[in-house]
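I have placed the structure first, in the form of structure tokens, so that the comments after it can refer back to it.
Note that one protein chain of the assembly has been removed; the remaining protein chains are unaltered in position.
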Amino acid sequence: MTEHAYLIVLLPLFSFLTIVFALRWKEQVSAVFSVGMIATSLIMSIMVLIETLGHQGDYYAAAFSIVELGAFKLQLGMLIDPLTAMMLVVVTSIGTCVEIYSIGYMKDDPRFSRFFAYLSLFLFSMLGLVISDNFFMTFIFWELVGLTSYLLIGFWFEKKSAADACKKAFLTTRVGDLGFIVGLLMIMYYCGTFNYAEVFTMIGAGAVPSGIVTILAIGVFCGAVGKSAQFPLHAWLPDAMEGPTPVSAIVHSATMVAAGVYLVARTMSIFIASAEASMVVAVIGIATSLMAATIALVQVDIKRILAYSTISQLGYMIMALGLYGVDTANGHHSPGFYAGTFHLMTHAFFKSLLFMGAGSVIHAVHTNDIMEMGGLWKKMKYTAPVFLIGSLSIAGFPLTSGFFSKDEIVATTFGHPVFTVLTLLIAFMTAFYMWRLCFLTFFGEPRVAHRYEHAHESPNTMTYPLFFLAFMAIFAGWTGIPALKHGFASFVAHGEGYVPHADWVNYIVSSIVGLSGIGLAYLMYIKKSISADKIAEKFKPLYNLFWNKWYFDEIYQAAIIDPIMTFGRWMWTFDGKIIDGAVNGMATLTMWWADVKMWIDKWIIDGAVNGAGFIVRMAGSVLKYLQTGRMQFYLILSMILVIVMILLKFEIAHINIEWPSMTVIFIIAVLALSIASRFVSEDANQESENEK
Amino acid sequence: MVAYLSVAAVLFSLGLFGVLTRRNIIGILMSLELMFNAVNINLVAFNKFVWPGELTGQLFSLFIIVVAAAEAVVGLAIVLLLYRNWQDITNDNINVLKW
Amino acid sequence: MILSSLIFIPIIGMIIVMLLPKEKEDLIRYTAVGISIIPMLVSFWLTYDYFVNFSGSAAMAYMEGPFSWIPSLNVNYHLGVDGISVPMLALTGLLTTISLIASFSIKFRIKEYSAFFLLLEAGMMGVFVALDFFLFYVFWEIMLVPMYFLIGVWGGPRKEYAAIKFFLYTLFGSIFMLVAILIMYFTSDPHTLNMLELIEHGGTLSYTLQMVCFIFFFIAFAIKVPVWPFHTWLPDAHVQAPTAVSVILAAVLLKMGTYAMLRINWPMFPDALHSLSFWIALLGVIGIIYGALVSLAQKDLKKLVAYSSVSHMGYCMLALAAYSSTTAMAGVMFQMISHGLITGALFLMVGVLYDRAHTREIAAFGGLGAKLPVYTALMLMFSMAALGLPGMSGFVAEFMIFVGAFSQLNQYLVGISVLGVVLGAAYMLRMFQNVFLGEFNMAKWGHLTDINGRELLMVVPLAVLTLAVGIYPKPLTDLMSATLENLVQIMSR
Partner (left out) sequence: MNPQLPIVDLLETLRLMLPELFLFLWALVVITVDLFSSRKNDSLVGYTALAGIVITGVLLTIAGDGVAFGAMFVNDPFSFAFKIIFLGTAFMAVGSSFGITKQKIQNHRGEFYGLILFSTVGMMFLASSHELVSLYIGLELTTIPLFVLAAFYKDDKMSVESGIKYFVIGAFSSAMLLYGFSFLYGMTGTTNLGQMSFNLAANHIAHQSSGFVMIIANVTILAGIGFKLSLPPFHQWAPDVYEGAPTPVAAFLSVGSKAAGLVAFTKIFLIGLWGYISIEMTPSDWGLMVGVMSAVAMIIGNIVAIRQTNIKRMLAYSSIAQAGYIMIGMIALNEHGISSVVFYTFVYLFANMGAFACVTIFEDKTGTTEIANYKGLAQTSPFFAALLAIFMLSLAGIPPLGGFMAKYKVFAAGINQASAFNVDWLYWLVGVGLLTSVFSLYYYVNVIKQMYFTKDASIYKMTFNPPVLTVLIICFVGIMVTGIYPEPVFEFANKVYSTFAFSILK
């Protein structure tokens, strides 16, 4: 099966094309078709996974060149290793769930089949990204998932907020891609190839200067920052929640945003060559995670809380990978790679579960505001439990997936005390805000009556996928139980791999942290023994900071977008006024020159001749001789120039004026005399005219 | 010979002066004749003093005299026309065509 | 024979069109399109045949001549094509036909219009096949006249200004070229105007003379490209010109500048090129960033596309500066082709909208995606192609340009130029959002109809090609690689 893994990628593309060109008007058919395709992909992915489990070593498909210019090649190819196989299954399984879920969720949408087309296109891009064996191909699909994300966020483009959000998402990730491109260029320049294996070999062999590797790695990481919504490019992800909820579930929580993590994991060999770059990665990760968690504490929009939670969790993974890089570069052993990828998988399941659950809730109450919900437990018999399972998992409740993966991340930070403390703090906050969300949504009394009245359980197409995901949210993590000989850690491994061992202290500490978070939420929102409002009052500045998302949007608007727009407008003015002005100015000058003659003739001279004032006339009587139309003027002018010419010629030829000097002197004298006499007679003439 | 040439130069300059300053077109015509005559004197003088062998210069001056006469005729005819149209032969006033 | 036919069929067509009665407008239209199809098919066949038979070598194929044309000036009728002119010919053939189809919306003086258009095609074809300097210059100038009329008679409100500006600008550039041609001619021994021989000869010139000639040629071609800061004719000409003319202007005429640089300017003066390459790259980068920033501020759809051309052609200049990299040169060719396809299509699309709405103001629209789904999809595709999305031709071009330029030029400069990718996305998406997304104004734009069959006929081929080149560019690189490698060798000698 492995050699036909490209079919996994191509089936969704086929689905997209078929829907666009053939099934556009047949809504149900297109949905079923698209689900069928992705389900087939899922089955094939599982087969690939099983085969990969079975044999050692990675599988490379023959690369296929799309550009070949001497040594420069751009290729498409497949690389199937455990990481790929794992991601394939994750993407296709969540993809299948989401598509089934969407049949119910998008039921009455006028662009129903288009939604499935977009989803198929997304899955195609995402799978392509996963399966790629070189940087170039990765970049291609990297951009394509950006496009589909743009399309899906802007699916309800009539809403201005959606239209804004899709643009924001695309542009912000593009900023990250900037760094990615530079990284790619450096890879091409220093390694001469884009192929992962070759690049890693070269870097591993130290063929590239270490300073360059750092820059290069940070460049590649920039791409991940954009795509995985890490600080400082995280601002687009919460806004991206304007898209339909299934989209949020798959694109903006489980798969596409995890692509950044995937990229870092995939190119881990570069990072381990540079401790500095890895440190940058880790710091960015933890900073993002912390910041997002604080924001999530105070938000009231259900999807935004989940979005910030996603950012926070992604930061976690990034941090883990970064620390792995740091440790490995320093020669230490670290579970970071395993922890990051493991959390990537578990997070994909429970976060998509949470999103879809939230979607189900929104579907029921038609609002995103958790302050308008409450007591939905009774109305939503299926949704509420699975949502709580998801929340337990993310909070790190013992024996859920989240518990195992989060423990590994905590384990990674041992040796970096600051990270350990922050990681635990974040884990606490995560448990708190998730359960704040749960308590406000499902428990207590309904706060807005009419919302509650209309609430209802979602159709089966929506709930069945939830069950599957809930199952995964609990048991997917069990693949990483240290007791397993051939668990996740030995399967998806970088380098020699990591053998996990049960660290009971760690288990207990993180269980306590998680449970205390849940407990605090319980106290505040169920027992109400601690007033949330009071705390908000007390820490007003902090609360405002969190509530306004650390003012990132405002800062970007003021510091980047506005200046660029202003600059653009200014440049435009510059274009019209200065550059064009210079060119037109030359033309105008020429025109002006032509005009000057006419103008002087028309106004000054004629004015003077017509006797308009003494001074003007005096000036005019001199300038008059510029006037054309009088042949004697022409003659005088030309004779003067002839004389000048002769004199110049003398000068140039170094001729001493000899015998006929009289002639010249005469001619000059005559000319001078004639000019003078013209003036005199003219004046006399005019005065006599004036007397008349 | 210098004397002859100087006379010619003076004559030429006088003609030039006349052409440049006369207001009456008839006057200009007369001044032009002066210039032509200066040329004639030059030619004849050169022929006599510098190149006495042939009569080329004198011949040339004869041609010039003839042609100048013809030219003067045409000129006077145009002046007549001018007078008919403008009732004026003052040079400065004839300047409809300009710019 | 075959190359001559590319030039003379349009001229014969022009004469035929002129002989038709003025009143039969449809007849004239269809005749013009019909005639333009012939050179299009010929150019396609030529591309195919070149690919199959000649693409392995860098030598000129289908040489015609040199036949003596004006022996006393050593002017020969000398045509030939190689890997860099063949794609341009196909592009010209295709876009002329498409533009003529797009010209169905022209409503008056159709006979003159069609005749001028065919003359224009002859000129464009001629530029791409000429191997004699004089011939090249003649074709280069021939196009100006029909272009002047096409903008001036059928253009927008400020057409006269735009037309004369275009004419004067280009002519201003041409005189520099003329001087340089004459200098080349008189310094060569024996005197010749044969480009291929002069390429050999150029390298032997003194450094000063090389610089002078290089700069003279560069000015001429840079105005055509247009390289910042010679670009100001472009927005005016584009905005005022009728749709089809904008298409041709963007898709083919601008390419002639870069083509000529690649064919003449670069290989002929290697020493000058080597010492000026940084400055050329700098101009390119300024063009990229500047064009993008100005596009960002535009209020008029067409102007936005026009300024985006400045930005896109900046990439060409950047790559051209990296003369020793085959990748960069391939990038130039790809960028030329893809810009021709994409910007041509964008102008067509803007024209389609303008024909219906009679305005091009971005702010006047909104939410058209709801009413015009097919149009929106196509527009989205071309916008994405313009901002360099993978899978489209623009991406391949930009990527190769970056890779090539990075390997040779100042790497900080290239790093800055990458910013253009984001800015490009910014202005395209801003436009797309304001026109197609958001709330739909039913009262104002309720009467708009989706794109019709004729318009699809002209846009879809471009879309298909954009995708084809983007997804599988290998045939094109195979077509050009031998020529490009040879060129790079000559340029870096």
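Miscellaneous remarks
A, B and C label the chains in the order they appear, each numbered from 1.
Going forward, a contact is a pair of C-beta atoms (placed from the backbone, for glycine too) under 8 Å apart; a residue touches a chain by one contact, two chains touch by 3 or more.
Please read all numbers here as calculations on a predicted model, not as lab measurements.
Under the touch definition stated at the start, the shown chains contacted by the missing one in the entire complex are A, B, C.
The residue touching the chain not shown here, chosen from C:Ser5, C:Ser105 or C:Thr187, is C:Thr187. For the chain missing from the display, the contacting residue among C:Phe51, C:Phe117, C:Phe149 or C:Phe432 is C:Phe149, taking the whole complex into account. Touching the omitted chain from chain B are residues 8, 12, 15, 19, 25, 28-29, 32, 35-36, 38-39, 42-43, 46-47, 50-51, 53-54, 56-57, 59-60, 63-64, 67, 70-71, 74-75, 77-79, 81-82, 84-86, 94-98. Taking the whole complex into account, chain C touches the unshown chain at residues 69-73, 108-109, 112, 134, 137-138, 141-142, 144-145, 148-149, 152-153, 159-160, 163-164, 167-168, 171-172, 175-176, 178-179, 182-183, 185-187. With the whole complex as reference, residues 590-591, 593-595, 597-598, 628-629, 631, 633-635, 637-638, 641-642, 645-646, 649-650, 652-655, 657-658, 660, 663-664 of chain A touch the missing chain.
Definition applied: only the chains that are shown with their structure count from here on.
If you average the CA atoms of chain A and of chain C, the two centres end up 31 Å from each other. Chain centres here are Cα means. That of chain A falls 90 Å from that of chain B. For chain C, the set of residues touching two or more other chains is empty. In chain A, no residue touches at least two other chains. The touching residues of chain A, counted against chain C in their complex, run 65-70, 72, 74, 136, 139-144, 147, 150, 154, 157-158, 160, 162-164, 166-167, 170-171, 174-175, 177-178, 181-182, 184-186, 188-189, 564-565, 567-569, 571-572, 575-576, 579-580, 583, 587. On the side of chain C, the complex with chain A involves touching residues 168-169, 229, 231-232, 235, 290, 293-298, 326-327, 330, 367, 369-370, 384, 389-391, 395-396, 399-400, 402-403, 406-407, 411, 414-415, 418-419, 421-423, 425-426, 429-430, 432-433, 436-440, 471-474, 477-478, 481, 484-485.
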